[in-house]
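Of the protein chains in this complex, all but one are displayed in their positions.
Right after this comes chain A.
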Amino acid sequence: MATIPRTTPSIRSLNLLLRTAPRFAQTQYRRHTTASASGAKSSVNPEEVSHFNALASTWWDPHGSSRLLHLMNPLRHDFIRTCHASQPTPVAKEGLRYLDIGCGGGIFAESAARLGSVKSVTAVDPSPEVLAVAKAHARQDPGLAAKLTYLNVSVEGLPAPKGLQDQYDVLSLFEVIEHITHPAQFLDACTPFVKPGGWIIMSTIARTWTSWVTTKLVAEDIAGIVPRGTHDWEKYINEDELRGHFLKERGWNSPRVMGVVYVPGLGWKEISGSEKLGNYFFGIRKDE
């Protein structure tokens, strides 16, 4: 695992984040033996896992707490298309391989597997209950079986790619990074899985007073759209922190960002500049 250069401002911010998250200042070892035989240090936070285990049954309820994620999902594909369209060389029209980390109930993983351009999707999540829901749901679409593989494992538990054939065109981290205790190490652990010229695509929430109001106060406490404890505001990461992390001699280029806002009655809307306020997508391309 790459060492963290403690001098960069962005990583200082990440470390600051971790210091201000005493609730999760516990050992970060994997608790699922199914994940890996290596016993490697995991990015997975056990409290987060148990929280999402409890949420599992409502994952595919269109009127449940995951409704906002269902509504956001098309934008994820739109953002990936924008990233692909920005490449100097056009992206392949078929045969793409996706790795979805923290797939949850499989909202994105299923949708990616349905795309004609996608050859296979590997989707991983450390929560066994959530993954069971994902697998059960995928059986309702007989077209998915041949393209979609779920693994109950963390990124550290995946076998290291031996070559290009084991790497992925798109590695996605949707609403994941804000649940990770050591995000910098986690992102470095993801790097080997991305093909040269491939993308890490993620979405998360900026750590601002507005996001505290919308995701903690309104969504969890007042409106109760999502269960209490879903978000840990101190772990939110800002776009410039991510940008700084990847661009610090790690072999990444062409960062892209798209801020999105949920407008009741209209759904998720792209709003330029809103990445500074709340939810945003971030994409970055691995050097070829």
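Note that in this section contacts are C-beta pairs under 8 Å (C-beta built on N, C-alpha and C of every residue); 3 or more make two chains touch, one makes a residue touch a chain; residues count from 1.
The rule we apply is simple: contacts and distances are computed from a predicted model.
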_Complex member absent from the view - protein name from UniProt, among "Postreplication repair E3 ubiquitin-protein ligase RAD18", "Ubiquinone biosynthesis monooxygenase COQ6, mitochondrial", "Geranylgeranyl transferase type-2 subunit alpha" or "Anaphase-promoting complex subunit 11"_ = "Ubiquinone biosynthesis monooxygenase COQ6, mitochondrial"
*Of the residues listed, A:A92, A:A146, A:A160 or A:V263, which one is in contact with the missing chain?*
A:A146
_Out of A:E110, A:E156, A:E220 or A:E275, which residue would touch the omitted chain in the full complex?_
A:E110
*For the chain that's not shown, point to the residue among A:P74, A:G95, A:P196 or A:G251 touching it.*
A:P74
*Could I get the residues of chain A that touch the absent chain, sorted low to high?*
62, 70, 73-74, 77-78, 110-116, 136, 139-147
